[in-house]
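Below: one structure in structure tokens.
Shown here: the complex without one of its protein chains, the others still in place.
Up next, chain A:
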Amino acid sequence: MRSIRRQLLFALLAAITLTTLLGALATYRTARAEANAMFDYQLRQLALSFRDQALQNAHIRDLASNDDAQDFSIQIWRPDGTRIYLSHPGKELPHHAPLGFATIDTGKGKWRAFGLQQGGQTIQVAQPLQARDELALAAALRTVAPFLPMLPMLGVLIWVVVGRGLRPLDAVARAMTTRTPVALDPLPENRVPTEVVPLVRSLNDLLARLKRALDAQREFIADAAHELRTPLAALSLQLQLAERATDAAARGDAFGELERGLERATHCVQQLLTLARQEPGGGDRPLTPVNLDDLVAKVVADQLPLAEARQIDLGVTPAARALTVSGDAEALHILVSNLVGNAIRYTPPGGKVDVAVGDDALGTFVEVNDSGPGIPPEERERVFDRFYRRAQTDEPGSGLGLAIVRTIAERHRASVLLDAADLGGLRARVRFGGSTAS
């Protein structure tokens, strides 16, 4: 795993080492330049002092031996080219003597030399360049030396300081671990370093959203449990009546009731499952192009037996041209089925239910009109609430049908509008935003 602490430790140590090395290099170069200037000056001074003393040949030997420590080599040539003096016979020295300063490579090391002429004789003072390099290197090493033993100490220091700097993150992490689904309080934002504030804020935002979602879920489960209690209570009563029945006819009636009760409980559970599946995150299926006329025809065919049983005139007004929306075909089928089913069940026998597909400036729509009693305007929003059931409805229902319709519509970015129908009852219109005519 990547660790900020370790990364910072290595990066900072590397940066410090690099800076030190660059400093050493700079020191080396400066020291070299200074050594050059100084030694060149010495070479020249030495050569000049020889010129003055060369006249007294007897002194040369003493003079040269004095300078032994300085590792300067001195050579003197006659005008005919014969070397008359050599200070360090064992050394490989330059064989020729340019006048003035020169750098000469003898094959066994570079020499810095200064040559001058005096009375036909050529005097050369030479010094190996290596001496200068060593001097500069020593200077550079002196610069670096104190840093090297300090590196481990620096490492420890960086480790500690970075650790301290990252402590607020640990605190946030610890605070997060104490959060549970039942205790999703926001993290404290004060006393948090500026850099960590965005993290804490986004975590708090997430916590808030999570809390809302969990609360909604909890509420839903409580409601669902409550709503399941009603059909179960009915079932238990119907079962008791069946047990009490003394003759075959009464038992038959009781079992008939029991069966209807069971159907209703099953329907209720089915609707709950459908709703759960249609909720966002309930296993989204891919959207495919859905032809609305085909969809409506299928739904109407499915609902025809119910319509006939209730003597409802069920019909379709198809669109003028083929209309397609991008959607989940199964979900849209449930949506239209719920609307058509509601219309059939809440319209008195002999009534009319008309399903229409169309489009206008605002987009494509599917609408279900009926000649039933309609829904008063003040209740048209509430009927979408889960488990909301209107007063005085004889139709057994789960109170989830329209909640499912709305959930599916929202998934398709469609709106559901209830108002008065031309047929006298309710008009439920589902309007799709992003639709295309094909």
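In this text, a contact is a pair of C-beta atoms (placed from the backbone, for glycine too) under 8 Å apart; a residue touches a chain by one contact, two chains touch by 3 or more; residues count from 1.
Quick note on the criterion: contacts and distances are computed from a predicted model.
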| item | value |
| --- | --- |
| Candidate names "Molybdenum transport system permease", "Sugar ABC transporter ATP-binding protein", "Two component transcriptional regulator, winged helix family" or "Glycine dehydrogenase (Decarboxylating) beta subunit"; UniProt protein name, chain not shown | "Two component transcriptional regulator, winged helix family" |
| Full-complex contact with the absent chain, from A:94, A:128 or A:261 | A:261 |
| Residue in contact with the excluded chain [from A:19, A:103 or A:240] | A:240 |
| Residue of A:142, A:167 or A:229 touching the missing chain in the full complex | A:229 |
| Residues of chain A in contact with the chain not shown | 226, 229-238, 240-241, 244, 257, 260-261, 264, 389-392, 394, 396 |
